[in-house]
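For this view, one protein chain was removed and the others were kept in their places.
Labels A, B and C are assigned to the chains in the order they are written; within every chain, residues are numbered from 1.
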Amino acid sequence: MRDNGSVSSPDLGRARRADFPFFSSHPDAVYLDSGATSQRPDAVIDAEVDFVRSDYAAVHRGSSVATGEATWAFESARERVAAFVGAGERELVWTAGATDALNMISLGISDASAGLGDDSLALSAGDEIVLTEAEHHANLIPWQRLAKRTGAVLRPVGVDADGLWSIDAMRAVVTPRTRLIAFPHVSNVTGQIAPVGDVVELARSVGALTVLDACQSVPHMPVDVSALGVDFAAFSAHKMLGPTGIGALYGRAELLDALPPARTGGSMITTVTLDEAEFLPAPNRFEAGTQPVSQAIGFGAAAAYLSALGMGAVRAHEERIAEALVEAASRTPGVRLVGPAAGHERAAIASVIVDGVHAHDVGQFLDDRGVTIRTGHHCAQPLHRALGVASTTRASASVYTDLDDVARFGEALGEVRDYFGVTA
Amino acid sequence: MRDNGSVSSPDLGRARRADFPFFSSHPDAVYLDSGATSQRPDAVIDAEVDFVRSDYAAVHRGSSVATGEATWAFESARERVAAFVGAGERELVWTAGATDALNMISLGISDASAGLGDDSLALSAGDEIVLTEAEHHANLIPWQRLAKRTGAVLRPVGVDADGLWSIDAMRAVVTPRTRLIAFPHVSNVTGQIAPVGDVVELARSVGALTVLDACQSVPHMPVDVSALGVDFAAFSAHKMLGPTGIGALYGRAELLDALPPARTGGSMITTVTLDEAEFLPAPNRFEAGTQPVSQAIGFGAAAAYLSALGMGAVRAHEERIAEALVEAASRTPGVRLVGPAAGHERAAIASVIVDGVHAHDVGQFLDDRGVTIRTGHHCAQPLHRALGVASTTRASASVYTDLDDVARFGEALGEVRDYFGVTA
Amino acid sequence: MSDLDDLYREVILDHNRTPQGKGDPHAEAHSHHELNPSCGDEITLGATVDEAGTISSLHWEGQGCSISMASASVMSALLTGASRDDAFARIEEFREMLRSRGAVEPTEELEDAAAFQGVGKYVMRIKCAMLGWVALEACLKESAAA
Partner (left out) sequence: MSDLDDLYREVILDHNRTPQGKGDPHAEAHSHHELNPSCGDEITLGATVDEAGTISSLHWEGQGCSISMASASVMSALLTGASRDDAFARIEEFREMLRSRGAVEPTEELEDAAAFQGVGKYVMRIKCAMLGWVALEACLKESAAA
């Protein structure tokens, strides 16, 4: 289908499929739902399974050699994931996922505001939280709840008809009462990439904290949270070739030590009496209870796998995929592509609206053609409301995605309206 | 070492080891740390790995066939785990672990008390929360935090010199202002088994809710939460032959529908605007974000594995192990066993204090003899303070534990004081 | 017939193009709103039950995929004029057919609604097909209680 003769990176795309057992089971699968969750390579599965089969033991509790070795493996995984995103070791907290990480921040600030911990992070009635209309629910509802608990006010940055927000629109919303700006590094619907530097500068100019939803960036491009200068960031392992059940919270060291832990229990304390508990410094203060131990080993292996590919190369590969996705959608009659226009920077995510055919039906048709994509509101109802639709059809890529996949997607997309008898 | 000729169940103990790859890697291991975390059988590891290798896809989001199949597998696992503990399907919430489950309750009640949700669960200043001095930190600190947020007061039920609490002592503490009673089904230090029926009756007499910490019971004996009549219960997969990174919250249907969800984000909502979000009914309202999908499959497989063994048989086996542990500890000079006296009911958990030798040193010595046990305060500092020590040495069993393991533990325990030159 | 064609039978595509029963649900004695949270599809359906227990009038509005819209349409044609008890029975039968994932054959009573049998194979679409039926069920329960 592609006629400009460009090829994707020789090391990525089809060449990588051999590493992913999912593709041995489904050799013809066109898996374009990596934005929802990615497949896992053998290296990740084996790291976890080998650990579970031979080296499994409790970590950070007790003194046995087995515990020592398991703790060592667990902490090495932390170092690896921290290094992968440019965080210090003490700045990386294991969480149940990105959603959990974002809640950890908002619930912690709630407790700080209620006088349960360092009040440097407390919000008062009338303080403002800025976020975008493009937010995934995970980076929206926790702030709604925080606002309800503290009397703070949400100040949304609107999106345009293509679903895009701008730094100018954000500047117009930020005031001296802005205490926190939450925003998506990459939108999971439009693929828009945020001008992080500008947002950080804006936040600093009013003394606000920044919270970066890095779910869709960390798996797909080089991300260095320290260099970006954000205060907090969240991402999930399962979108970056790692296991489900684990994610990470990044926070600048002094902020993490000040943030009250929302989840409490074992292994995060120093001294506990019946009345009081004193908490450890970060990251352990946030890691109450038995941690996702084998998942951390898998997460570390995923970071190592991506590091070996090189995130610059991954981004370059996915830029070519993104271009091809845009081209495929743009050339199909009756299909409207949301997000950045052709020729503009975007992640390898393309959401489309097929005129006259509901997204569920589009999805079912593509599925029948062996093309797995995602339909629905993608946990971004406000953004879809702004786009004027209840749902869209989204294709999203990863390191194993190839231009052939995009071609198969484009082909099937071209047949949808015919099948449902919609006249062009 | 045992001389009374009794043998353990032919189906449990050594016979089961073939199912656990950990023991192929470590054929001589005496693993007596199952109270901290258990080993996983092939059936559990394979269920998860097979799913990840061939059937992996997002669940509950989108409409593809792959998603449908993954969702089906995920929900079947829920049915299995729910049935295993006598819960309805809608009454079982996946959590990151037992600690997370207990926090979900306490944080939800905090929000209810702050006016963010159904106020039938709200606490007011002066309301009382009863718990025991034997509590694991996971069932203590969340209630301390709840008390601080609401002005409620903690009323602890004390333990005696052996670390045991009694229903009489609890009766003396409960008042008409008691709104909630949190207690451990089985103490992770003493192995004491709670008189659940009496506690539930007591709670009902004053209209208080009951929260059962079932971490150390569900893996080791038949537990039917509906028959027990508790309002909430929490347990973890990794202590019952399942994966880390997942646990479960049980709640009576009407309570779960009333409890505000502490963690918010995707997949737990109906309608979301920039200002407001409406939440789904239970269990989904508590399952924000991508769930521990492959871990749920593993958890389901663990429940199936234990069901096949029969929890009655498991308990009978572990009763014999418990007896042997008590005997081994009691016969060793200079060793003090905490918890129920010989001849009394207890779980297969035995914590000891070796006169003149610190628990860490005891643990190191046993470890050198190939006996993995756990040393420390076992996340129960108040209980240890009551016992008059900072730490104890704990042996705990599971389905693969054999009387030989107990014999090796007893032997090594008998040599400890000699090695450290403590005169008898 | 391919799986896809089995899902999107001609009768479904027809009903989707020219839906029956569309009208103001709030003009009826009882109305109910149903939402499929995973895709945002929604239906508001109203029904009036006369003294004899017959569904004398039934109208709905909504937006959604072809399965949910066609299903509401087929149901309108099938159950307008039916007795409440028959309607409950048909709703239950329809649900059973879908949940059985193809194992339970529809009876003749379901008429055109039998065309939705293929939906059972697609777990994620069962909710779509049930949307209008669940809304009617709620209206009927309300009318029975009144």
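A few points about this structure:
Everything below uses one rule, namely that contacts are C-beta pairs under 8 Å (C-beta built on N, C-alpha and C of every residue); 3 or more make two chains touch, one makes a residue touch a chain.
Just so you know, these numbers come straight off a predicted model, no measurement behind them.
In the whole complex the chain that is left out makes contact with A, B.
Of the candidate positions A:S64, A:N188, A:S236 or A:S351, contact with the hidden chain is made by A:S64.
Shown as candidates are B:W94, B:F286, B:F365 or B:Y400; the residue that touches the absent chain is B:F365.
Think of the hidden chain as still there; on subunit B it touches residues 357-361, 364-365, 368, 375-377, 381, 384, 390-391, 419-421.
Think of the hidden chain as still there; on subunit A it touches residues 60-65, 67-69, 71-72, 267, 269-271, 280.
Keep in mind that, in the parts below, only the chains that are shown with their structure count from here on.
Greatest Cα centroid separation from subunit C: this falls to B. Averaged Cα coordinates give subunit A a centre that lies 31 Å from the centre of subunit B. The mean-CA centres of subunit B and subunit C are about 45 angstrom from one another, to the nearest whole unit.
Contact of a single residue of subunit C with at least two other chains is seen at positions 38-39, 122, 125.
Those residues of subunit B in touch with two or more other chains are numbered 61-65, 267, 269, 271.
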